[in-house]
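Only a single protein chain was left out; the remaining protein chains are all shown in position.
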Amino acid sequence: MIKKTLMVLSLAIAMTLGSFGGGIALADEEAVNQGKSVAFNRQKGNCLSCHMMDDGDQPGTQGPPLVAMKLRFPDRENLRSRIYNPLEFNPNTIMPPFGLHNILSDEEIDAIVEYLYTL
Amino acid sequence: MLKKYALLLGAVLALAWSSTYASPEDDRMAFENYFTTKFPGVPLNDFKNGIYSVDPVARADWEQIEEFPPYELAVDAGEAEYNKPFANGKSYSDCFGDGAVRGQYPYWDGERKEVITLELAINECRTSNGEKPLKWNKGKIAELSAYMSYISRGQTVDVKIPEDDPEALAAYERGKQFYYTKRGQLNFSCFDCHGTGAGKGVRLEKLSPALGHATHWPVYRSKWGAIGTLHRRFGGCNRQVRAKNFKSQGQEYRELEYFLTYMSNGQEFNGPGARR
Partner (left out) sequence: MKKYVMSSLLALSFAVAGTSLAGDEFEAAWQAADDKRKEAASMKSEWRDTKKMLDKAKQVAEKGDMDAAMTLVAMAHEQAADGIAQAEREAVMWITRVPR
């Protein structure tokens, strides 16, 4: 609860700062770092077990390499949905529905999207 | 919008699939074909070796391990147990003769209307002779099964689904549906990993093809540090996708074993096995 309030608060601050320029870069970097650590963590995203991405060691080969994300997924909502509920795009996919099944929190998925856009 | 489209697509696919009836034998041939097409370099009779049939690097380690098989102690212990008389003077041989009966299991019991596995038969042999049943997953029951599998090596997998008994077919169909159904928070079916994902890596570990999955039990697993049964493995694979596992030797897993072993008809029983 407190954590959530803090998150919202820091988001609000970041947004205010952002509107003045400068501050947003900092908040982004934090989200990117968080996103990377959630994506790599085996108990969390464990994306590496199926996707080649970034500097990840020993990636699995079940899914396509996650590269050039901004180019391939210009629509942020679309990219987010592919993580939140990949069943929407392919009801037989083996990729877990990270949001639909609460494997990751909304905040964690947002952070991953932030991170993916750096790839 | 997309969601609706995907749902519709799913429904259409499902309809197309279910509109033609496939017999167990059709299923089995398609299953075999799926894997021989996916792994054209692997001889059909090598799938019984699990992951080592498709992972040459791991295979080299395994072949070394097999020179001093880690299941040997279990086989010896199982032999001693097999020959030890029960309190009533009878013994396992009164139920299983010389014990080389691996190839007869699992089978459909038309009177009891259920699938009988080797482990179930071992415990029923005990209880009908006034002995306490053994725990299902490891220990003595796995040792007995290891011994009986060892002396049965080379028997051919030949599971039968009696055509005159619709309930046998229904049990097979339930096992089949279980195998292809996604479960657990991570949303995987058995086939997602051991079919679609077979031969591909999850990090360092590759996934074994489902063909031949039921031939070599029980297995000495380095990770277990002991010998364990097929149903123990089922439970582990269910929990790994964060699904609740089912009871060992309960109806679900026995019917799953019935289906999965049927898919390996024609392969050779080569248990016990050694795996990572």
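Each chain carries a letter (A and B) given by its place in the written order, and its residues are counted from 1.
Just so it is clear, contacts are C-beta pairs under 8 Å (C-beta built on N, C-alpha and C of every residue); 3 or more make two chains touch, one makes a residue touch a chain.
Every value quoted in this text rests on a predicted model; they were computed, and no experiment measured them.
K.L.:
Any idea which chains on screen the missing one touches?
P.N.:
Result: the unshown chain touches A, B.
K.L.:
If the hidden chain were put back, which of B:Gly99, B:Gly184 or B:Pro272 would touch it?
P.N.:
Answer from the full complex: B:Gly184 touches the omitted chain.
K.L.:
For the chain left off this view, which of B:Ala243, B:Leu260 or B:Ala274 is in contact with it?
P.N.:
Selected residue, touching the omitted chain: B:Ala243.
K.L.:
Just to verify: which one of B:Gly50, B:Gly78, B:Gly175 or B:Gly195 makes contact with the chain not shown?
P.N.:
The missing chain is touched by B:Gly195.
K.L.:
Since one chain has been left out of the picture, which residues of subunit B touch it in the full complex?
P.N.:
These residues touch the chain not displayed: 10-11, 13-14, 17-18, 22, 27, 30-31, 33-34, 176-178, 180-185, 187, 189, 191-192, 195-196, 238-239, 242-246, 252.
K.L.:
Touching the missing chain, which residues of subunit A?
P.N.:
Those residues of subunit A that touch the unshown chain are 1, 87, 91-92, 100-102.
Throughout what follows, only the chains that are shown with their structure count from here on.
K.L.:
Report the inter-centroid distance (CA atoms only) between subunit A and subunit B in whole Å.
P.N.:
The separation of the two C-alpha centroids amounts to 38 Å.
K.L.:
Could you pull out which subunit A residues touch subunit B in their complex?
P.N.:
Against subunit B, subunit A makes touches at 48-50, 58-62, 87-92, 94, 96-97, 101-103.
K.L.:
Which residues, counting only subunit B, touch subunit A once they are in their complex?
P.N.:
2-3, 6-7, 9-10, 185-188, 192-193, 196-197, 200-204
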